[in-house]
Structures are given as structure tokens and as C-alpha cells.
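One chain of protein is taken out of this complex; the other chains stay put.
Entry: subunit A
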Amino acid sequence: WMSKPNMIWINTTTYGLLISLISLFYLNQPNDNTLNPSLMFFSDSLSAPLLALTTWLLPLMLMASQHHLSKEPLTRKKLYISMLILLQLFLIMTFTASELIFFYILFEATLIPTLIIITRWGNQTERLNAGLYFLFYTLMGSLPLLVALLYIHNFMGSLNFLMIQYWIQPLPNSWSNIFLWLACMMAFMVKMPLYGLHLWLPKAHVEAPIAGSMVLAAVLLKLGGYGMMRITTLLNPLTNFMAYPFMMLSLWGMIMTSSICLRQTDLKSLIAYSSVSHMALVIVAVLIQTPWSYMGAMALMIAHGLTSSMLFCLANSNYERIHSRTMILARGLQTLLPLMAAWWLLASLTNLALPPTINLIGELFVVMSSFSWSNITIILMGINIIITALYSLYMLITTQRGKYSHHIKNIKPSFTRENALMTLHLLPLLLLSLNPKIILGPIY
């Protein structure tokens, strides 16, 4: 807020990059299997990679939003940036919370800036509805979580440091424990959408402005995954069979959402449904609770965060030029914007989990561990991988190849900012495939 008017973007972006640098140095230490508590009520991060992802995305979000905010008066630009920074702050605190109730408060607190970003700066009239769906789905799931957390607080004395899992007792199988399990898990199931509860996601992604979409896809969905990983380790040593219905839903939902992607005309909606499908894989992984599946879930979360965010940036670059999200309106971009076509290619390849990338590592671990859980799931997983490849290539071919449509004569060429944005997305993705040890999570 204290910068000169034409320097605001540059200043905030630079500060964001510096913060992400600090977080990388500071918190990528837990790879020797030593936990590293930072402060009193910030824990160590078993989920250091998610923190790095969050801080990395802030400058990227700022860079991506520059174009569509260029015509707004200065105060509103500053308001937008402050909303983004506030969201960032809450997310950082959420990932480093060491007590579950603190985590819950921040979990809800991240909803408020996201809601404001979606409804105030979105682009179509449906954004009001989208914001409502988003808020109320999440709140409806998370209020029972509050009650359950307080009940557990009474029952076990403390929820602090999340390391006081050392005195959990195995939960016997009774009706009230079933409800407790449900109450704990539903919030996170809504958040990283389980197939039956995913209705808010396409709406919110499609209506949000670019930075909102980026942060939603990349980080907020991972909040659900992170929460589930924390809660399952603490609370559910014995209720393994409660996971069956959700596994069924996730497996089936994975295939269904991937197939929906094949028939989409709306570009952002396609990416949104692909997010649901990838997150369903993460749900399956977390519910199986084996070490390999946790590693796969972590890797998949990070990889999906970067990939989806990049796809949204690409979709936004299309949107800024033709102001419509329909895919077929902007065909044959390879002849017009060749560098952008290269980014499209790489993004689609990582989306379909091409071999050396970390997307593949995540998916492979999940597939292997689900095979060990039950032999039949490999069929479903295999079908999903095929369909994912199909729609990623479909997206690629429709926007890049073929003859360009006749009315694309006046597209502006790619800005340097956009190219920089794509590189910054892609670079961690590719570099991590050289050393995936960092993101494989706590159990490596």
C-alpha cells in the first residue's frame, strides 16, 4: 500500500519472491527424517512442500493478474493485492499450524478472502451463485468438524503439536465413532472434492478471476488433502472399513469426471474437472493409508498444483485475447503464437503424467498402492489414465493444431510477462523430476 502508483506490481512481486525464497531455505530441511519445530505454535512442516508451493504461487498470481486489472482505479488494485496477500498469509499459517483447532480456524479463514476475490472480481454474473455454492458447501461440511474436534479435545486432553498422537487409543467400532469419523472427514471431502460433493468446484473455477482460479486449484484443494492426512493419522487407527464408500465414490468419480472432460466446450471447466479427477486419486491414496500411498499423494498434490495453475494461466491468456472461454473459438494457435504452443505442449504432457515428471511418480505410487489394497482397482485406474491422456491431448489439439479460425487476425502476441509466468510454473515441475525426494512427504 505504500508504493508509488506505477510500482505496485513490481514491489509486491519482488517481495513475494523473496518470501518464497526464505520458505524454501527454511523449511525444506525435514528430509533427514528429523522434525524441525520453528516456533511455539507453528509446527514443523511434515508438509513443507505445500508451504513452498503456496509461497511460490503468490508472485505468480500477482504476475498473472496484471492484465485484467490494468483498467481499474488504483485503490481497487491495491485492495485486490491485499486480498491475495491476506489469503497467502492465512494459507501459510494453516500449513504450519500445530494444533488442530488453530488449523480449523485458519481453514475457515481462508474462505473469506477467496470469497471476496471470486465475487468482487470475477467476470460473469454467475459468480454470485458460485461464491455462495463455494462458501456453503465448505461450511456445511466443516461445522461438524468443529464439533468433532472439540469433542476429541475433551476426550484426549489436547490437540497440540499434532505430535500428541503418541497417546491415541484405537477407536472401537460403534455408531458414535462412525459419526465422529464422518464428521471429521466430510469437511475435507468437500474441500478436495469428492465426486458427489464436487458441484462447487467447476462453478468457482470458471467464475473466478485468474489469480483466484490459480490459488483455488493449486493450494486450496491441497488444504483438504493436507487436513485429511493429518486427521487420518491421529484419529483412525481402526476404522478402515469406513473408507469403503468413499473409495468407491472416488474411484468411480475419477472416471466420470475424466469422461466429462472429453465432452467439454469450456476450457476452464475442462481444467476444473481434471482437477476433480486428480484429487480423487489423492483421496484414494489418503484413505488407503500405506506409506507409499502417502508419498504418492504428496507428490501428486504438488505436481497437480503446479500443473493446474499453469493450465489456468494458459487458459487465461486465451481468455484475455478473445474474451470467451469456448475452446473452439481459438484454434490453431501454434501457427500464431509458437512459444505459447510450447508451453501448452509441456503443460498437457505433465497433465497426462508423462514419465520423468513428478506427476507420473505420484500417479504411479497411488496406482501401485491401490493395487495392493485390492486387485480390481487397477482396471479403474488404468481406464482413468487412458482417459486423462485422451482429454489432455484433446485440449492440446483443439487449441494448438489444425488450421486457425478465420477471425483470429488480431491477437496480440505473447507478453514477456506471460512467458515468464509459464517458465516459472514449469521450472519447479521439471527440476523436481530430477530430485523428487523433497516432495515425497514425511515418510521417505
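As a convention for this text, a residue touches a chain if its C-beta (ideal position, glycine included) is under 8 Å from a C-beta of that chain, and two chains touch if they have at least 3 such contacts; residues count from 1.
Everything below uses one rule, namely that contacts and distances are computed from a predicted model.
Enquirer: Which listed name, "Vang-like protein", "Cell division cycle 45", "NADH-ubiquinone oxidoreductase chain 2" or "Carboxypeptidase E", is the one UniProt assigns to the chain that has been left out?
Expert: UniProt lists the chain left out of the view as "NADH-ubiquinone oxidoreductase chain 2".
Enquirer: Check each of A:108, A:363 or A:418 against the chain that is not shown and name the one that touches it.
Expert: Residue touching the absent chain, from the options given: A:108.
Enquirer: With the full complex in mind, choose from A:69, A:132, A:156 or A:336 the residue touching the hidden chain.
Expert: That would be A:132, which touches the missing chain.
Enquirer: Where the complex has a chain not shown, which of A:17, A:69 or A:150 is the residue touching it?
Expert: Answering carefully, the residue with contact to the hidden chain is A:150.
Enquirer: Decide which residue listed in A:47, A:96 or A:119 touches the omitted chain of the complex.
Expert: A:119
Enquirer: Pick out the residues on subunit A that sit against the missing chain.
Expert: With respect to the unshown chain, the touching residues of subunit A are 41, 99, 101-102, 104-106, 108-109, 111-112, 116, 119-120, 128, 132, 135-136, 139-140, 143-144, 146-147, 150-151, 153-154, 176, 183.
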